[in-house]
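Each chain you see keeps its place in the complex, though not every chain is here.
By written order: A, B, C and D. Residues from 1 in each chain.
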């Protein structure tokens, strides 16, 4: 970065630079990649699979106390990437928004509505100077029973939101994107097993390593089992074995 | 930019420079052009057509989840240009204002009243230091059944508002303006088909490319069908074919 | 500007410079002249005429959607000069103040009381740091039926207010002042036709050009027709022809 | 000004300099003299006379719309010197304070109590950072019917207040002071005619010019006519003639 071009403009959350950029938001994106993790999401024919490397910062930590998979409602789940504390804060807010929605409307907040709402809240942090943007990005997974359709969404610190067929976020997101684009071009109605396979292989590919069951987190939602849940370690082991045998 | 002429004055939202300029607003205009998109609006004899290139930032995104066409009321629609999150925020506000109006007055908020209101709200962001101006510009389309007249309005971050016969906003707005002025000089009571043709040709002209149906978004409102709606991909294909055959 | 003399003092709205000047107010005056327009007001024997060039920034704009003439009450009108969005904001406030007055007192707010009130509000923006001064100046026209007298007032961003026999505001205000002083010295009880003639000629003089009916805006109020109204294009054409024939 | 001695301390309203000075207040005093006017007040045996040059900034202005004489109550009047908009703002506040006093206590606010109150309010603007001090000084005139005594007071931006036998404020206040001291030394129970004469002669003296009736403003209050009022142009003419004949 040439300091001359941004000097001064990048210390205020809500001040445009002469080129129309909001530097603090760009810096928040950097915060997402700091811990080197990458999150992958894939939407299959009737399922969504979210997966990421489980890199426990300290061997003494009880591994399952630092999961990055969260349930926002019974049926909508998310995978967080970025600063751990910011992730947890945003999950809390999403859970609150979802609960408020259900309380007001009498039915579960749909995955897309929740993602839109969280993006709106993120935009406010870029416009008024009260709070910094959060240094994290969120992948949402759900199965919309009304539209009979699996749903995969992403929001980021700028307030952006979009639906995805497949998506990579984090330190290796460019590599993940290239990998996923090839897969999605070939076929888009993947079964659950195939989707899990793509997620696992993509993670192995971008991190250039093979994972043990304890080194990976996978969350799934399907038409038949529309509650979002994390796979157990045995389940992951089963899939890893299956994938390994395939190669 | 000669740093000597603006230094210091461009970091405060509400401070005049010695020449009487408000730099932050000028920078917000730059933000509108950052993603290279251009929006075109054309008012025909009894219709309004809004169109823009659909440039999905990522092939993995589900294209229709990032539309820039929005319904503000049943009958009034808009086409947004600029920072995506700011666009969505402004649309939300416009929808809220329109709903409040209808609730208070018992009838739909007319297109021009809504545009005036949004411009008033934008002006406030340039006068008090609480919130930055939004980095987006809005084209409004509606058919006023009382005046029996199609309406095309534009608002921008400075709080400017005006009615237009045709209008271009965004990265190529100068080129679009030149193209549209020639068309409007020739004739001003275009039919719907003609108006769509102008929009499509203008976009092709300023971006120097031909569009596939999936690469373009078109929203229309007409006297006979006063509800604002986006054309479906087959409809767009139909028009593109028609226009291509004409050449 | 010698930076040495103002450096630092001109970035705070409410800080005096060592010479006792408030620089931000002086800069706000510069904002009034940025778009090159000049507004003229003339008080005749029993009428007031306000006029300005209609310079539509873009040929595609529907000309009558960017008028600078506004009704503040049925009987009091104004002509705005300066930043468009600030003009509209100040008009809204004046309309609100006038409506509040009528609601409280049961009769229309007189022209002079309204001008005083708007000047008081402008002064507040120069004393407390909450809001910047507005970059616009306002000419008020009304016929006071109690005093049986036409009234022409001006307010500016500093909170100044005064009654005028004739007045020029904007980019060419010095030239207009010189022109009007000669006219007013000669005679002060001009008829409506004469007053319109002075306004038109003054505008032609300071801009060194002749106007087409669509290039000029004229608002009038008279004893016999005390409602402030803008002249229609045919009416303006009629006057322009009359004036041209006279020469 | 040696920048070294004040640098930094003069940009904050409520910060002492190392010598114990409050620079912003000193700068506000400069603002009083900017337009070159001088105000004179003289207390006679049973009258007070306030006078100043009427220097209309623009020949097109209706002269009596920019008077610097104001009634604060029926019986107490004032003559303002300094920034026009600040003057008007302070007068409004004084009128409000006087009305509140009368409403609470059932009798008119005496001249000295009102001056004390306005000085207290001015002091607040020097102690807390919310509002800048006002760039104007106020001369108060009244006849106290309880004390059977004419009263002349002055307040300034620092919150100073005092009673005067004669007083000069503004651009030429040193010259006026010298002139008035000689007069007051000679005699202190001047009649109304004599007091007016001193005011007029003092103004002529400090500005080195003779005034036409339209170029001067004079306000008076006397035991016999305790309502403060401005002299009409014919009355002023009468006095000017009388004074001229005397020489």
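We take it that a residue touches a chain if its C-beta (ideal position, glycine included) is under 8 Å from a C-beta of that chain, and two chains touch if they have at least 3 such contacts.
Just so we're clear, the structure is a prediction, and the values are computed from it rather than from any experiment.
Colleague: Please state how many copies of the single repeated sequence make up the complete complex in this structure file, given that 4 appear here.
Modeller: 7
Methods note: only the chains that are shown with their structure count from here on.
Colleague: Between chain D and chain C, is it the same set of residue numbers doing the touching on each side, over half shared, or a different set?
Modeller: different
Colleague: Would you kindly give the rotation angle relating chain A to chain B, two copies of one sequence, based on a CA superposition and rounded to a multiple of 5 degrees?
Modeller: 50
Colleague: Mind checking the centre-to-centre distance between chain A and chain C? Centres are C-alpha means, answer in whole Å.
Modeller: Whole-Å distance between the two chain centres: 57.
Colleague: How far is the middle of chain A from the middle of chain D, if each middle is the mean of its Cα atoms, in Å?
Modeller: 71
Colleague: From the mean C-alpha coordinate of chain C to that of chain D, what's the distance rounded to whole Å?
Modeller: Centres of chain C and chain D (C-alpha means) sit 31 Å apart.
Colleague: Specify, in ascending order, the residues of chain B that touch 2 or more different other chains.
Modeller: Within chain B, no residue touches at least two other chains.
Colleague: Classify the chain contact graph as line, ring, star, complete or other.
Modeller: Its topology is that of a line.
Colleague: Write out all the pairs of touching chains, ordered by chain label.
Modeller: Pairs flagged as touching, ordered by label: A-B, B-C, C-D.
Colleague: Under the touch definition given earlier, write down the residues of chain C that touch chain B in their complex.
Modeller: By the definition above, chain C touches chain B via 1, 6, 10-11, 13, 23-24, 27-34, 58-62, 65-66, 83-86, 88-89, 92, 130-132, 134-135.
Colleague: Please name which positions on chain C make contact with chain D in the complex.
Modeller: By the definition above, chain C touches chain D via 8-9, 12, 14-22, 112, 116, 119-120, 122-124, 126-128, 153, 158-167, 177, 180-181, 184.
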